[in-house]
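For this view, one protein chain was removed and the others were kept in their places.
What follows is subunit A.
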Amino acid sequence: MNTKMVEMTVGAFMVAGFLALVYLAFNLGEVGLFDRGRTYEIQAEFDNVSGVKKGATVQVAGVIVGEVSGIRLNDDQLAELTLKLDRTLKVPTDSIASVKSQGIIGDKFIQITLGGALDHFEERDVIFDTESAIDIESLISKFAFGSAQ
């Protein structure tokens, strides 16, 4: 009887250990099974997102409020980013999403400038007002060679 009790306890610990391992694996792998309730996703369309990588941060006033969870080319041949945002952040519908870089050649991130509209973007809504990545090279060439005429 006593041995059976011991075996049961060991078994229970084994199961608990496995569950903890699974949780750890999901969390480290950023599968996001456990933060579904804490975040929501909205889309944003850009003409150009060159330099933005999956996992790039989304910031409001320099504070990280989410990340880029998907990048794809949509049916209109525009870059469509999926932004995974903290659920506590309400984004008014007149907000503007911009591609910004940390310093001149630093990592790219998405900055949301919050607007003042009374209604907010819901899950799966698309931000229309966006600013694309500024192409420094083409700007330099415009200034350097454009004025040569």
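Note that a residue touches a chain if its C-beta (ideal position, glycine included) is under 8 Å from a C-beta of that chain, and two chains touch if they have at least 3 such contacts; residues count from 1.
As a working rule, contacts and distances are computed from a predicted model.
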Task: Per UniProt record, name of the chain withheld from view ["Xanthine dehydrogenase family protein subunit M", "Isoquinoline 1-oxidoreductase alpha subunit", "Carbohydrate ABC transporter permease" or "Phospholipid transport system substrate-binding protein"] - done: "Phospholipid transport system substrate-binding protein"
TODO: For the chain that's not shown, point to the residue among A:41, A:86 or A:131 touching it.
DONE: A:131
Task: subunit A residues touching the omitted chain (full complex) - done: 45, 47-48, 76, 78, 92, 94, 96, 98, 113-116, 118, 126, 128-129, 131-135, 139, 141-142, 145-147, 149
